[in-house]
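Of the protein chains in this complex, all but one are displayed in their positions.
Take a look at chain A:
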Amino acid sequence: MSSAAVDVTGAPPRTTSPDEVRRGERERRARDNRIGWAFVAPFVVVFVMFLIWPLVHGFYLSFTGESITGAGGELIGFDNYAEALADPIMWRSLLNTLWFTVLSTVPLVIVALILALLVHQGLPGQWLWRLSFFMPFLLASTVAAQFWIWMYNPQLGLVNYLLGAVGVEQIAWLQDPQWAMLAVVVMTLWWTVGFNFLLYLVALQNIPEQQYEASALDGAGRWRQLRSITIPQLGPTTVLILILQVLASLKVFDQIYIMTQGGPGGVTRPVVQYVFEVGFTGYRFGYASAIAYIFFAIIVIISIGQMRLTTRRGV
């Protein structure tokens, strides 16, 4: 962009005809073009091969009866989509995903805020608090899930042991259809709240100290300060966390698949797991792609909705 100026400075002082200038300009543009594309080429290659092509091909597959054997690859129109819309398991898994998103997002925002507020008070041992709340977020899903399968063990797990101490009867958390979803949500809260906690903590540290000092002079107590300074100042962070959390929760698969396999009786099966099952145990690539695209459409709609809401609020 600024290289035209550079060329002039570098050149010996002589008069250049407008024609030469134009040619130089064209050459420069051509060179920028070549170099620019050379720089983006490696990314474009992986981007097209492993994102755009699968995206397009998946869309195509969703209109075929493709299976792993390669049989049934011919186009069958909207049959897969019609089947999906009439498939009670598809609807159930979609609702499970949405239900999980609602159940998990609320505590993942509120608990994160509470933890951040408590840690931000400035007790000694900051690293220990951050370690406790953030560390689980760095665990692989299988590790975190194994921990909690053990925590939830009906006879030998710590959860029933602690609840037993206050007189609650043994609950088969992951096997009881009434409790399985809640158990998964609690585990998810433990596992992933650390990221939201961290975003809140950073935001808290950036609220100007003067605001508190000024309001203290006016006689505002801590509670009052929390309500009229801290929470409003965290507004943009809360919006950001909500957006990221809803999208993350909608994509849930790992911990549910590992802890309950979607059971008991399909009450926890998320839609991603249904795509996985249809695709890799039923080997119906075409039908799995159709369900994946229905899911994708929902994600896109929700994202656009979020974008609309946030731009209107001017955040």
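Criterion: a contact is a pair of C-beta atoms (placed from the backbone, for glycine too) under 8 Å apart; a residue touches a chain by one contact, two chains touch by 3 or more; residues count from 1.
Criterion: contacts and distances are computed from a predicted model.
**Q** Missing chain, UniProt name, options "DNA-directed RNA polymerase sigma-70 factor", "NADH-quinone oxidoreductase subunit K", "Phosphate transport system ATP-binding protein" or "Carbohydrate ABC transporter permease": which is it?
**A** From the choices "DNA-directed RNA polymerase sigma-70 factor", "NADH-quinone oxidoreductase subunit K", "Phosphate transport system ATP-binding protein" or "Carbohydrate ABC transporter permease", the unshown chain carries the UniProt name "Carbohydrate ABC transporter permease".
**Q** With the missing chain put back, one of A:39, A:78 or A:91 would touch it. Which one?
**A** A:39
**Q** Could you tell which one of A:135, A:168, A:214 or A:309 touches the chain left off the display?
**A** Residue touching the chain left out of view: A:135.
**Q** Tell me which stretches of chain A touch the chain missing from the display.
**A** 1-3, 5-6, 9-10, 29, 32-37, 39-40, 42-47, 49-55, 57-58, 61, 66, 68, 115, 118-119, 121-124, 126-144, 146-151, 153, 155-158, 161, 190, 195, 198-199, 202-203, 205-206, 222-223, 236-237, 240, 244, 247, 250-251, 253-254, 258, 272, 275-276, 279-280, 285, 288-289, 292-293, 295-296, 299-300, 303, 315
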